[in-house]
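Everything on this sheet refers to the single structure shown next.
Here the complex is missing one protein chain, while the rest keep their positions.
So that you can tell them apart, the chains are marked A, B and C in the order they are listed, and the count of residues begins at 1 in each.
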């Protein structure tokens, strides 16, 4: 059972204000794997009590960027998302959605991140492939 | 100059609670074109005062679903996003992001929606292609 | 009615051998719009006499690269496809598939190309969004 890391969560929200607005909680933050979640709540839903697809994409974009930042070349100054594609596999109607981001490719100009989103029972919710540009200067 | 439609905004937020949480404002809502925006605000940003990519994807997912709902076959009961892909073209640092969703294909089993996101000056911010499944029963 | 440009076709096939293998024919080649087609033939089909999705993606990747090459910064040496996403809208069972590529964004590090593929009657067959990296040195 994974648990939320309050210190990491606070640090991340100070850097990324929208993560606080959305309620992102960091579970783990290593270069090989970043893990964070958002609890199901009515105000995070689309019609019918289903967690909004935008919440899931926002969560994955946040963990993806956190992961990319830890997989940059030494001379890089930062990263920005170039593109992101999500396949939605299952609706989340309670519990939480947890995103796990891993580097698929860490190059000189781009970093490609793969993110699996699962529900509280560990079932697949979404799969995300995204490209982050390596910024310099 | 487009303006926000308060009645449409209220109706949409009653159906999609997360749209209220995010601050989505509806500008126009026709089957050929759905238009809505989110204002830039510090609490909607990632690092560096840039509107979070998740905000842009959430906005586009919301207008995409609104557009798909108006392009369903007669016997359909609803729609759900199967997949969504976003190319990010420009950062938003003030003003607002406005999404314009149009149907690219309205079939028996899926509806494909194309969404252009622009900034307050009308410059391209993102392009989204998404597939919505047609639900029945 | 568009027509094939034999000289442009020959030049392109000399540079990109697979375009010859696939039977790509160039119709127009300007920086704002590259247009090329592949004729329907049995040996280019998947099951059921439908033009293979790979043919359509290969055609669009070829026109996309041709378009990107004409929209590079002055100091660039070339381009390579980072990612490509295709939505398939209609099967091609005769005639040809024609791809029309246009630049959506031409930046310092990436060029984003939008490609519409239509059939011989001009009906939408596929929509492609792709990112090309700008190479240097």
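In this text, a contact is a pair of C-beta atoms (placed from the backbone, for glycine too) under 8 Å apart; a residue touches a chain by one contact, two chains touch by 3 or more.
On a predicted model such as this, the values are computed, not experimentally measured, just so you know.
If you put the hidden chain back, the residue from B:85, B:102 or B:127 that touches it is B:85.
Interface residues of chain A with the unshown chain, by the touch rule above, are 85, 87, 89-90, 104-105, 112, 114, 124, 127, 129, 131. What chain B contributes to its contact with the hidden chain is residues 82-83, 85, 109-110, 129, 131, 133.
Touching residues on chain C toward the chain that is not drawn are 15-22, 42-47, 52-55, 57-59, 61-62, 65, 78, 80-88, 91.
The working rule: only the chains that are shown with their structure count from here on.
One finds 20 Å separating the Cα centroids of chain A and chain B.
The distance from the centre of chain B to the centre of chain C, each centre being the mean of the chain's C-alpha atoms, comes to 28 Å. Centroid to centroid, with C-alpha atoms defining each point, chain A and chain C lie 33 Å apart.
Contact with two or more other chains is made by residues 82-83, 85 of chain A.
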